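Shown here: the complex without one of its protein chains, the others still in place.
Per-chain residue numbering starts at 1, and chain names A and B are given in the order in which the chains are listed.
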Amino acid sequence: MATRNVLPGFRLSTGYTLAVLGSCVLLPLAALLWTAFELGPSGWWAQIGTRRVLASLRLSFGAALLAASIDALLGLLVAWVLVRYRFAFRRVCDALVDLPFALPTAVAGISLTSLYAPNGWLGSRLVPLGIEVAYTRLGVLLAMVFVGLPFVVRTLQPVLESMESDLEEAAYTLGASPWQRFVRVLLPLLLPTLLTGFALALARAIGEFGSVVFISGNRLFRTEIAPYLIVQKIDSQYDYRGAAALGAVMLAASLLLLVALTGLQRWSRRWAVSR
Amino acid sequence: MAAVAAAISIGGRPSWVMRTARTLLVTGAIAVLAWLLVLPLLAIFAEAFRQGAAFYLDAIRQPDTIAAVRLTLTVAGIAVPLNLVFGLAAAWSMTHFDFRGKALLGALIDLPFSISPVVAGMMLILVYGKEGWLGRWLEPHGVQVIFALPGLVLATVLVTLPFVARELIPLMQAQGSDQEEAALTLGAGGWQIFFRVTLPRVRWALLYGVLLCNARAMGEFGAVYVVSGHLRGVTNTLPLQVDQLYQENFSAAFAVASLLALLTVLTLGIKRLMEWRHGDDLNH
Partner (left out) sequence: MGIEISRIRRQFGAFVALDDVSLTIADGEFVAVLGPSGSGKTSLLRILAGLDQPDAGSVHRDGQDLLKLDARRRGVGLVFQHYALFPHMTVTQNVAFGLRVRPWRTRPKASVIKANVEALLQRVELEGLAHRYPSQLSGGQRQRVALARALAIEPRLLLLDEPFGALDAQVRVNLRNWLREFHRSLGITTLFVTHDQDEALEMADRVVVMNRGRIEQIGAPEQIYRQPATPFASRFIARGQSLPGKVKAQHLHLFGRAWPLEDFSLDNVHDVSVHVRPEDIVLASRQGEGLKAHVLNLRHVAGTVRASLRLEGLDEPLEAEWSERDWARHGGIADDTIDVHFHALAIFGVDREGHVRQRVTLHPSHVNSPVAVGPWRRIEA
């Protein structure tokens, strides 16, 4: 495969691809990083180190981590049920999983808010119980869980579908109970895929704006997410440098997370057997 | 399917323990989906029609809303074909050639997925805004990008860039280069090969990618919010209109939102249909 470049169109296709990537992705990215660096370390810290910004970062990353974990559990349940069992409306349920992925984020945002607001259908039942969802951190968490679920389910499904049954059968013939088969054989094998789904859900949740910003209520220091702060800096303060600094932080942290999780995946795949 | 058989009945007849577990799990999964997904979807329509059908129709027919619909269609109408071309070009490049930095190119194509939409919009302002790197040169020449249509298109393109490419690249890589090379030996030129050999083979994946790209493009909020300027009737796409209405008129916002929700349901339906009828061609 060394020099297979016999087909025409290399320069055209690659050139065009690079041109588009350059002007739409790389150039803006460079501008972002440059602007953030222009601040210098002290300026940068002045922007990021404020109580407000730190609170928003804590919320965005913390809630996203928790949400992605919840998504991993729920996603495993849903994917398992969809793949392994036959039941009425299974196809409908399968199609539904794509909803958070396909629904415009603003629509999801206002819908979740209206459901959980104190006068909403669910909110009116929960608030008397002391559970406040809308305009709280719980709401932020909920919206993030909503947004991340399809990533876990869709990542797990093909893997579950193509798993050979003989490992489970072997475990059965060796006397393992259904629970033991699940915990000792299936889960370890699903771990890399689960981590992938977790990572995708996490990345999405950290950067999510539309679905979260309505239900969060944007209470100062309490429920402001990082993307909202960026919007504030641009819209009302024209503080492009500050926005860039925050954006760069978000980008850097997301990238770090990605690298860490790729490493984890590789570690958990170390025993991969090829048939 | 072997996995299914194994789960349901390793050893022949499932015990009552297995059957109870199964019922619990299925109920649990359906409950999760109903609570987390179905309720919000239903809520949109419930709120939209809360004040009656007449109110609903009136809200939809407002001039600002109609302008927003037109704008959304225009933006998507420009952005999606652009991404279509990009996807084809990227897939052609990644499939048929080996070159240094190919893996890097692949990562770059996926990059927009890892960027928060708001950050994406902001990045564009830094380059194309009034004081941006390119903007400060464009503006005096009368080309306004940010707070105008080009900005909206650019933001949408950036955020939905990978969609078509991600459908095409794995499929085309699985299909390989053999047929194209065969056409080459038979004397076909580059464009002929592309239109007569490649395109027919990937048309369903292309359509599928366009479908997803379009759904996302029409529904994009975060990136567009930042570059828009929120001029009602001028630079408000449908999602932005929803947001603005939400501050003023609760039910009207949901009426407009229901249009987008309908689009989503339609998209999911077509997606399902395509997966069912052309699953193999999609490499799914």
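Convention: contacts are C-beta pairs under 8 Å (C-beta built on N, C-alpha and C of every residue); 3 or more make two chains touch, one makes a residue touch a chain.
Predicted model only: the values in this text are computed from it and were never measured.
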Among A:T50, A:S124, A:S177 or A:T262, single out the residue that touches the unshown chain.
-> A:S177
Where chain A meets the chain that is not shown, the residues are 166-167, 169-177, 180, 184-185, 188-189, 270-275
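Going forward, only the chains that are shown with their structure count from here on.
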Whole-Å distance, chain A centre to chain B centre, using C-alpha means?
-> 16
Can you name the residues of chain B that touch chain A in the complex?
-> 2-8, 10-11, 17-18, 21-22, 25-26, 28-30, 32-33, 36-41, 43-44, 46-47, 85-86, 89-90, 92-93, 96-99, 105, 108-109, 111-120, 122-127, 129, 131-134, 154, 157-158, 161, 177, 180-181, 184, 189-190, 193-194, 212, 215-216, 218-222, 225-226, 238-240, 242-243, 246, 250, 253-254, 257, 260-261, 264, 267-269, 271-272
Could you pull out which chain A residues touch chain B in their complex?
-> 1-10, 12-14, 16-18, 20-21, 24-29, 31-32, 35, 74, 77-78, 80-87, 89, 91, 93, 95-100, 102-112, 114-115, 120-122, 145-146, 149, 160-165, 168-169, 172, 178, 203, 206-210, 214, 227, 230-231, 234, 240, 243-244, 247, 250-251, 254-255, 258
